[in-house]
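Complex shown without one protein chain; remaining protein chains in place.
Naming follows writing order (A and B), and every chain is counted from residue 1.
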Amino acid sequence: MSHSRRSAWSTYAALAIGLLALPFLLQAGIGRSWVRIIDMALLYSMLALGLNIVVGYAGLLDLGYIAFYAVGAYVYALLDSPQFGLHWPLWAVLPIGAACAGLSGVLLGAPTLRLRGDYLAIVTLGFGEIIRIFLNNLNEPVNITNGPQGICLIDSVHLGTFSFSHNHTTMLPGLTGPVQYYYLFLALTLLVMFIALRLQDSRVGRAWAAIREDELAAAASGIHLRNFKLLAFAMGATFGGLAGGLFAGFQGFVSPESFNLMESVMILCMIVLGGMGNVYGVVLGAITLTVLPEALRMLGDWQLNHLGHVIVDPNDLRMLIFGLALVAMMLIRPAGLIRSRRHQREYAGDRP
Amino acid sequence: MKSLFLPTLPALLFGALLAGCGSNTPPGNIIRIGSASPLTGPQAHLGQDNANGAQLAVDEINAAGGVRLAGKTWRLQLLVEDDQADPRVATTVAQQLADDDVAGVIGHLNSGASIPAAKVYDDAGIPQISPSSTAIAYTHLGFKTAYRVMTNDSQQGAALAQYATRYLHATRIAVVDDRTAYGQGLADEFARAAVTDGAQIVDREYTTDHSTDFLAILTSIKAHQPQVVFFGGMDPQAGPLARQMRQLGLTARLLGGDGMETSQFVHLAGAAANGDVASNPGLPLDQMPGGAQFRKHFTARFGPIQNYAPYAYDAVYVMVDAMKRANSPDPARYLPMLASTDYRGVTGNIRFDEHGDLQTGAVTLYQVNQGKWQPVTTITGPAPLPASH
Partner (left out) sequence: MDILLQQLINGLVLGSVYALIALGYTMVYGILELINFAHGEITMIGAMLALAVITHLAGSGLPVPIVLLAGLLTAMAGCSVLGYAIERVAYRPLRHAPRLAPLITAIGVSIVLQNLAMLIWGREYISFPPLLPQGWFDVHGARVTDVQLIILVTAGILMLVLDNLVRRTSLGRAMRATAQSPQLAGLMGIDANHIISLTFILGSALAAIGGFLVSAYYGLAHYYMGFLLGLKAFSAAVLGGIGNLRGAMLGGLLLGVIESLGAGYIGSLTHGVFGSNYQDVFAFLVLIAVLIIRPAGLLGQNTADRA
């Protein structure tokens, strides 16, 4: 007993040291740009974990999830940029953004919850597009979102006078902007993972699982469908909003084109690939699908440098690979790369 | 427990994989210049064109013996990066170039990429010259490092408005845009300038960059009886738009920006293209001071010029010119010299205003005549003051 506990602790310690050292290793080894890529991967992990609550836990297919990311990003952008001349502190802006996203999750969810899965997918897709269209057009008659031009010069993520974008190499050698963001995003990703794991085993998580597996039976056993579905929408949207706010501060620029339908589909790919419902699988899926395009981009650069021109356009291949992966996963390994035990039972059974 | 390691696994794997081809410190007497543009995806042909233009300049300078600075001879090296015309990839690429200690960057192609990347370059103190980004915001972010050698939307919009009001004598104009950063930016600047020039905007309609049906908005426009319909957008929409105007019997002249001045537009619009007018920044290549020469050298190596290659070519020379005057390839030293540039390039005289925009930008108007774009006139003027952005 004590032996296995000790080995567990040493695994944890090794993992912690590995995660803490990772950005410095990447920075020293292959450059800061890779730290930035890992930062994006962590942001996507948060997003995917949020969508996982809606799709993986509660079984509600949401194809407009990127809208919540957009809401979080635009709230941050509007409250922390020259657009309205506001520069609110982080502790106010991030929660407001997450709350706005959560609220819009409830607003979208409430009228659509009695719809069955496939209808819900289409309606959420429509809502997602409507939000994007509004963001793209709310520059007239009153300029709110600055329309297609997007909002630039967004303040970096900052706590008091500490800006995460500025290098603090005098404090600690190698402590550059991307590295600081890495630690912030890592901490928040771990927090979101922790919440997601706790939720899964809670009363709420079991209610979601019941709804996902058989709505009628769940209702018959006294689960309030409406409340639990709304809760799933709200929780998922809140995480999406949080990630969106961080994205705006990290990037310094948001525009509506970053929040199109393909982004929603890509996040769906992440959780399908990793294994719906499995927190570790979802994070793995998110990191894989963020790093993969970068690796593909390298493929393009390689062709350019060694063959003189791009023969196979990796950009063309990317979505094709994603689409094939979706189909293949459902046909061959529907429970994902890392299966959640409950889903495995669900997908293995030959139910009518 | 094992699964806990998995999240970091891909990162470490790729790290190990790529450790070989990572940044190596530049050997002595080499000046690295970055080129950032989409080399894959729908705009790959334009992005490659920009990279080729810059490459031609770099190779010419090296072939002529390199650059003499501070008593040493330096050779140029161009690092070509693919930003996929995606704002997020653009910042990653910018970071990558900064990591590689480039002395300057030629890029990006799109304003949507240039703007977020400008922040990274500014943080790193690296001068950035875009050969093709036209959004006003790009040079108005307050970054001292951002320049462009291309007219901005405001300059192009003003030239188009001038053409509509003075050459076509239009007083009633309808404006359509595709709600992209490019289309909306140009259409707004055009509309503002046209009103200043005394025309009336009788209808303002919108479409998207995926639409094919414009009959509904064109029917509304027809009811307002405009003499000119201005379209801010790209050729895939402009082509069917021109067709559907004729289909509805709308006789107004179709006017557009550089997104419409393409052979694809003529192809898609068919017979409806005849008589339509569109602008492209700069002089027609054959009227540029070194245009014929440039075309000869460029096409011999890379094939036909797509669009902005001469600007990327000039951007490299402008950068090197500033280095020469500063007698240093150090960005901190030559950046102040960039502001006082007075360089006679292939595309014309290049001098910057206090924002980093061209002081005088020429805009040429072309008209479709028997299925071919023919230059009509070139409008040169001082940069009008941009709207309060």
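Throughout what follows, a residue touches a chain if its C-beta (ideal position, glycine included) is under 8 Å from a C-beta of that chain, and two chains touch if they have at least 3 such contacts.
Not measured: the values here are computed from a predicted model.
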Contact partner of the left-out chain, one of A:51, A:272, A:291 or A:304: A:272
Sole residue of A:30, A:121, A:204 or A:284 that reaches the chain not shown, by the stated touch rule: A:121
Given A:130, A:159 or A:307, the one touching the chain that is not displayed: A:130
Interface with the unshown chain - residue positions in chain B: 42, 179, 204-208, 210-213, 215-217, 219-220, 222-223, 236, 239-240, 243, 247-249, 264, 267-268, 270-271
Chain A residues that touch the omitted chain in the full complex: 55, 59, 61, 63, 111-112, 114-119, 121-123, 125-127, 129-130, 133, 136-137, 140-141, 265, 268, 272, 276, 316, 319-320, 322-327, 329-331, 334, 346-347, 350-352
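FYI, only the chains that are shown with their structure count from here on.
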Footprint of chain A on chain B - complex, ascending: 1, 3-12, 14-15, 18-19, 22-23, 39-41, 44, 48, 80-82, 84, 87-89, 91-93, 95-96, 98-100, 112, 115-116, 119, 123, 135, 137, 141-142, 179-181, 183-185, 206
List of chain A residues in touch with chain B within their complex: 8, 11, 15, 18-19, 22, 25-26, 29-34, 36-38, 40-41, 45, 136-137, 147-150, 152-153, 165, 177-178, 251-253, 255, 257-258, 280-281, 283-284, 287-288, 291, 294-295, 297-298, 300-301, 304, 309-310, 313-316, 338
